[in-house]
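All protein chains but one are shown in place.
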Amino acid sequence: MDLDLAQKVLAEQPFSRLLGARVTAFGDGEATLELDIRQDLFQQYGFVHGGVVSYAADNTLTLAAATVVGPGLITSGFTIDYLRPATGEILRAHAQVVRAGRTRVVSRCDVSTVDADGQRTLCAVAQGNIAVIDAKN
Amino acid sequence: MDLDLAQKVLAEQPFSRLLGARVTAFGDGEATLELDIRQDLFQQYGFVHGGVVSYAADNTLTLAAATVVGPGLITSGFTIDYLRPATGEILRAHAQVVRAGRTRVVSRCDVSTVDADGQRTLCAVAQGNIAVIDAKN
Amino acid sequence: MDLDLAQKVLAEQPFSRLLGARVTAFGDGEATLELDIRQDLFQQYGFVHGGVVSYAADNTLTLAAATVVGPGLITSGFTIDYLRPATGEILRAHAQVVRAGRTRVVSRCDVSTVDADGQRTLCAVAQGNIAVIDAKN
Partner (left out) sequence: MDLDLAQKVLAEQPFSRLLGARVTAFGDGEATLELDIRQDLFQQYGFVHGGVVSYAADNTLTLAAATVVGPGLITSGFTIDYLRPATGEILRAHAQVVRAGRTRVVSRCDVSTVDADGQRTLCAVAQGNIAVIDAKN
């Protein structure tokens, strides 16, 4: 898999299209996903909804795993801790593989916002498990 | 807070409106949130995207907390384990408070799908922390 | 596996012997592990150390899985939330399987303390993943 294929897979997810997500980096155990922050992704206080942040973490944890083991992956689960209200222009999730086994990959993810001046603010951290669903046993 | 107010708060979240979420039960340490499963909530395999399931868990964990401590809450973080592909007519998240402290509430959540025959299938479990942001210190 | 075998497996763990843990119930997707609270399991405030509580959660999550899929299991990971200081006579962890798949089991665990009057106090909740290491593929 390369960036083009990763972007193509993402574009096949109707929910990722609904949120306007795009893959901006993909390779060597790392992946970055971004989406433009817009009003209909907000919660009631005018910040990006935690559900959008957790969507980004979930998808990027698994994208990072795909750089190592290819497609045929599914997120088993993850933990997310929100750190700050998410506000700005762009939501950017960056994940890195910690350990890629034969049937299971563990990744970590940082979710940040980027404001109009390009200033980045870390707003959540996640750690997750990805299952290799078509592992050749 | 009661069910009407909880539904009103949810309706003030643009992202919850985008997903079509509604509160269907609220009280005594428990809350239920539902949304109709529709094609633009899917991932590439035709199942509900994990990001939608985690959105439901996140919101419902905190709704359950609000039954005990009122509004002024924010999800600190949560863990989710996906159990089965989510497919059917309705996605239903049910959460229950485990422990409500003065500044922090811990809840658990079951996310199920309901098919056209009313058959319920558990598709994810979550456990989370909610911060009481306006705790009278 | 039955209770006797489960207790035998536990007794083969030097660390479980060091902590004085015993299996007190085992079957039908559920397991209970107990240990006597004693001074050298404490942290600096005179309560049971979180590491003892997390040991109990870890082991019991996997014991519950073993009631369904037998031995040959290993804890992949877990999340624990501490709820109250752990103090009393006995530390008791009770876990229940949520979903047993072919290669992965998800369980939940409640860790309580029991005081001299038999009064039970919930002090932590956990959710974990167990890998079936010798799954017949």
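First chain written, first letter: the chains are A, B and C, and each begins at residue 1.
Going forward, a contact is a pair of C-beta atoms (placed from the backbone, for glycine too) under 8 Å apart; a residue touches a chain by one contact, two chains touch by 3 or more.
Note that the coordinates shown come from a computational prediction; the quantities given were computed from them, not determined experimentally.
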item	value
In the full complex, displayed partners of the excluded chain	A, B, C
Omitted-chain contact residue, chosen from A:13, A:79 or A:113	A:79
Interface residues of chain B (partner: the chain not displayed)	76-77, 79, 103-104, 106, 129, 131, 137
Residues of chain C in contact with the chain not shown	9, 12-19, 39-44, 49-52, 54-56, 58-59, 74-82, 124
Missing-partner contacts on chain A, residue numbers	79, 81, 83-84, 98-99, 101, 106, 108, 122, 125-127, 129
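Here, only the chains that are shown with their structure count from here on.
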item	value
Distance-to-centre winner among chains (Cα means, whole assembly as reference)	B
Interface composition of copies chain A and chain C: same or different, split at half	same
Euclidean distance of C-alpha centroids - chain A vs chain B, Å	21
Approximate Å spacing (C-alpha centroids) for the pair chain B, chain C	28
Distance between chain centroids, defined by C-alpha means - chain A, chain C (Å)	33
Contacts with two or more other chains, residues of chain C listed in rising order	79, 129
